[in-house]
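The other protein chains are all here in position, but one chain of the complex has been omitted.
Labels run A, B, C, D and E following the written order; every chain starts at residue 1.
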Amino acid sequence: MSCWLQTKSWPEAEEAFRESKGVVIVPIGSTEQHSLHLPVGTDTYVAITLAEAAAEKTGVLVAPPVWYGWSPHHMVRSGTITIRPEVLADLTYDIMASLKAHGGDKIILLNGHRIVNVIWMQIAAERAQRELGVTVKIYDPAYMSKDIVGELGFGPVGHAEEVETSHMMYRYPELVHLEKAKDNPITGHPLYSVDPCYTHDTLCYVPSTFAQAQKSAAIAGGATGEPTKSDAQRGKIYHDHLVDNLVSVIRSLQES
Amino acid sequence: MSCWLQTKSWPEAEEAFRESKGVVIVPIGSTEQHSLHLPVGTDTYVAITLAEAAAEKTGVLVAPPVWYGWSPHHMVRSGTITIRPEVLADLTYDIMASLKAHGGDKIILLNGHRIVNVIWMQIAAERAQRELGVTVKIYDPAYMSKDIVGELGFGPVGHAEEVETSHMMYRYPELVHLEKAKDNPITGHPLYSVDPCYTHDTLCYVPSTFAQAQKSAAIAGGATGEPTKSDAQRGKIYHDHLVDNLVSVIRSLQES
Amino acid sequence: MSCWLQTKSWPEAEEAFRESKGVVIVPIGSTEQHSLHLPVGTDTYVAITLAEAAAEKTGVLVAPPVWYGWSPHHMVRSGTITIRPEVLADLTYDIMASLKAHGGDKIILLNGHRIVNVIWMQIAAERAQRELGVTVKIYDPAYMSKDIVGELGFGPVGHAEEVETSHMMYRYPELVHLEKAKDNPITGHPLYSVDPCYTHDTLCYVPSTFAQAQKSAAIAGGATGEPTKSDAQRGKIYHDHLVDNLVSVIRSLQES
Amino acid sequence: MSCWLQTKSWPEAEEAFRESKGVVIVPIGSTEQHSLHLPVGTDTYVAITLAEAAAEKTGVLVAPPVWYGWSPHHMVRSGTITIRPEVLADLTYDIMASLKAHGGDKIILLNGHRIVNVIWMQIAAERAQRELGVTVKIYDPAYMSKDIVGELGFGPVGHAEEVETSHMMYRYPELVHLEKAKDNPITGHPLYSVDPCYTHDTLCYVPSTFAQAQKSAAIAGGATGEPTKSDAQRGKIYHDHLVDNLVSVIRSLQES
Amino acid sequence: MSCWLQTKSWPEAEEAFRESKGVVIVPIGSTEQHSLHLPVGTDTYVAITLAEAAAEKTGVLVAPPVWYGWSPHHMVRSGTITIRPEVLADLTYDIMASLKAHGGDKIILLNGHRIVNVIWMQIAAERAQRELGVTVKIYDPAYMSKDIVGELGFGPVGHAEEVETSHMMYRYPELVHLEKAKDNPITGHPLYSVDPCYTHDTLCYVPSTFAQAQKSAAIAGGATGEPTKSDAQRGKIYHDHLVDNLVSVIRSLQES
Partner (left out) sequence: MSCWLQTKSWPEAEEAFRESKGVVIVPIGSTEQHSLHLPVGTDTYVAITLAEAAAEKTGVLVAPPVWYGWSPHHMVRSGTITIRPEVLADLTYDIMASLKAHGGDKIILLNGHRIVNVIWMQIAAERAQRELGVTVKIYDPAYMSKDIVGELGFGPVGHAEEVETSHMMYRYPELVHLEKAKDNPITGHPLYSVDPCYTHDTLCYVPSTFAQAQKSAAIAGGATGEPTKSDAQRGKIYHDHLVDNLVSVIRSLQES
């Protein structure tokens, strides 16, 4: 039986909330440029595949995906759709309020869009915990792969780089055009980095301005990092690591 | 090649906007109880299948689906997720603003959720037309099948009734449990009807209160109408009629 | 004794809420161009006269009129005042919250502005029903005259056409300059109509853009339809039909 | 010809904006308890009659009245309707934006509700001046009668006191029940007064709490002051003084 | 021990709320041009010094100062920072909600910025009283010095005039450059005045437009009034008068 709420009749949904012990995953991504070789839906595909894999192992319920995120800095390239963060926070709050009404009071916001969505999710999650009495965890691949990315020899977190390219090659090979990938290596960041593994002093992240993003997108089609060094094998190891961690989070929520 | 924006890299998206002559479909549905025999995602599946079918015939671009709608009156049954109408209007406005930035200035809000979503869509569409300079059409199956439903012998528009059940049986048979369907026949409406074919005086629609919806849902599991009289053959005729009309709308937008 | 709340002292108001059995009419219209022959206040006058007539027959209480509506598409001609729909919804919500505090918990939003006001009224009405525990009916002349307009030989619903012109000629003859009226006959609508009697497939209504409205207003001074075919006699029959229906709604609310 | 915008066709409105030299009065009042002897619409009637009288002398245009104001402290008695101040500010801003679009760029917010409406009007007026480029004056009877009230021997400004009662007796005698009036004399205010003529130190006004208002309303049916000392003759002198001042404001705006 | 909340650990704060008998002062000013001779922080310094002086006499608790106010009309000169009134109302509401949670339910909004801040404070105060159940007083020097300014021979309230200059000379002499002061005498106001002592008819205050403020600032560097006539001795008498009044307000709140 599918893990997706949208496929179920309401009696089936009722049963799924119960069997899930109140845990529901809400996969949220973005629709934004991912350089020349990855689809604009990459971040949402990442959230979807992780949700499905963890649900298969745990029987947990998954709400319909949210395909849209906060992407002002990627509007420099076609296909990007950006939603104001306060609108996304309200949307997600309402989803959580409805889930809670049906017994889904342990909610995982599964973010495929890394730091930019995390920002508004923190606001939505805090409000939901305080006002609705739910427990909310934000699960983000970039923060849940710190233990593995070094081992795999991946470079730092950028955009459409070898980390997400390898992941997509393993899970959605038909959507990847590796032959079109161009590299834009990440060099030193004396006072700034989005990489959660970066161990030196750093300013806090603010999404790039249009002008900065224009410049960056002109170098390698919108990529930051070295996507040509990607491969599906490491994508699989990375994926499995993330699924294992997600399963741990689900289990600990179910036992709480 | 897929019609879906999310599957495309940004250079492919750029080309798709151009080939589509600026026309983009945004499929929007709901996640709400559809009685005992239909999935809670029914309204979104309806929007998705119509978008795909019309895109196949016209090569038009389709934005990622919005799975969530305004469904306060269906919260009486599990699995329903309701979003405030002002949040949905803001979300859809932002989607349209981004589409416009990439050349998508003729937008079809393809609604699978009938009158309740139409309300906030009208507000979003007017604002977008005025502020963004786009052209917006709201395409809704219930209003675009008035010529055919009588011919097919369908009863009046209700909820999870023979019209949408037949449609789902034709397009998503694996998600329909017709054997569980219960009837809740629609009788006279002296001063109220949501059926756009209803020819007598009527008050304007306001979504039911929780108490009214409780009562109604207790009768036949949430259905209003006679789903047991559904069949896939009429679902196909109904579907084809809607696709033809949608193609006409697309063509006229492309020529405008 | 006057039906209008504004004329009463608070002890008289207290008694009026009681005698009205909780039913209160809130007349809401617009201030917008109505071609060369009707006043810009037409929609509000329509709401006022229907409220007064029904109150005379039933003793029901009437709240002070709201003279302003949502009219973005009529800004192309002088005298039109348009309020954002979210502001009107908030205003009307607050009126309903106050009425409820004094025992007015069965509220009729009597709209003289047809479909455009209905949109935001639906949002306000749903919120009020859910949050305030009131019952709200939206009563609109265009939807409550489907049984009579055909009999009277009126053409389709347009703007400042023979239907509202005849009504104004019966009730406010001093405000009508029939000699200035120009016709702008409504011809076929293959995929679009605001007429609730229209029986064929139709897209859902979105208020016209400024450019569309400019074009339309240039033809016959802002009219859509054939106002020159108006007369007070049919205006009376139309009026009486609407009053009878409104009385029925009041009675059924009082008995509920 | 009537001064009221709502009675005019759009060509008449167009001419009225021109003849008014851009000056438009927007009468705004309230619907709130005015003790046992005055109607709940008193504040709006005051705004209406002053607008009409000044328009008769100057030919200035008058927009339809707003019958609703901010009255949280009067909800303790039946018939009071209170709107949130931010909603009223938005409503009035939109009215001003529409007036400006038709050439009405010198706007008088004619307030019949004294200090409580003045608060939100100041916010709306500042925003309108800055964003719309209009000139806005707030005209309030309580502030424009400081020169005359002493001469007339009126006591301090209260609520439903001899000042507004005398005014209503002159202009709307049929709505005044003087025989029901009760007095609630205003005694010393060491650190607080709403009377603009009060010459001693005072805290700034905050509308009463429900509990305070309950107590006050229990004394004399909601009056503060001595309404039994009212008479129409002084009401006329007061009225004429206000009209003269309003005419001065209109003239100075027309000449600016 | 300091009166300021920010200097206390939470156990000390807990005790301070108790000893203060629930009374808390929130000093709120502005950062805006004060002509050539006063610092842009003048209004906040005024609020701070009054709070400190009254706290010294009463042991009352003082919350951290808010340095920012509503100053759109002073943006014509450098250093002015203006916050939208609705944002300030929300900020102050949240401060009051938190104070209430710790027992601070008698709140004095001590405004150093005169009438412009009073406007939004009235909205915040009313909402807080109604929704939070606190008592709120707005204490403003311009309204609490009507008894003394005449005695001292000060001219009318303007901006950076002899009243606030004398006050600053007494309390913050190191921040005053009297040698740079220029006069801009206030002459007759037939229909307008911000001076609470003004005894003649007056329109209600609306902050100046940018154009008006430009003109005014060009005359005497932004001053309205006669700052050259300032002296610290009268500043002391004025200060002591305000502190005495503030102490009275505190005492009466503590006894209520």
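Brief remarks on what is shown
The rule is short, and it goes like this: a residue touches a chain if its C-beta (ideal position, glycine included) is under 8 Å from a C-beta of that chain, and two chains touch if they have at least 3 such contacts.
As the structure is a prediction and not an experimental result, all values here were calculated from the model.
For the omitted chain, the shown partners it touches in the full complex are A, E.
Of the listed residues E:G41, E:P141, E:G158 or E:G235, the one in contact with the hidden chain in the full complex is E:G41. Across the entire complex, the residue among A:E19, A:D147 or A:D240 in touch with the chain not shown is A:D147. Contacts to the hidden chain, counted on chain A, fall at residues 72, 85-86, 111, 118-123, 125-126, 129-130, 135-140, 143-147, 190-191, 196-197, 199-207, 209-210, 245, 248-249, 252.
Looking at chain E, the residues touching the absent chain are 4-14, 17, 31, 33-41, 44-45, 63-68, 75, 77-84, 87-88, 90-91, 94-95, 98-99, 101-103, 175, 177, 180, 221-222.
Here is the rule we use: only the chains that are shown with their structure count from here on.
Between the contact lists of chain D and chain E, the overlap is empty. Two chain pairs, A-B and B-C, are compared here, and A-B has more C-beta pairs in contact (counted per touch definition above). When chain A is laid over chain E using CA atoms, the rotation angle comes to 120 degrees (nearest 5). With centres set at the average Cα position, the gap from chain B to chain C is 28 Å.
The centroid of the Cα atoms in chain C and the matching centroid in chain E are 49 Å apart. Among the residues of chain B, none is found touching two or more other chains.
Pairwise, the chains that touch each other are A-B, B-C, C-D, D-E.
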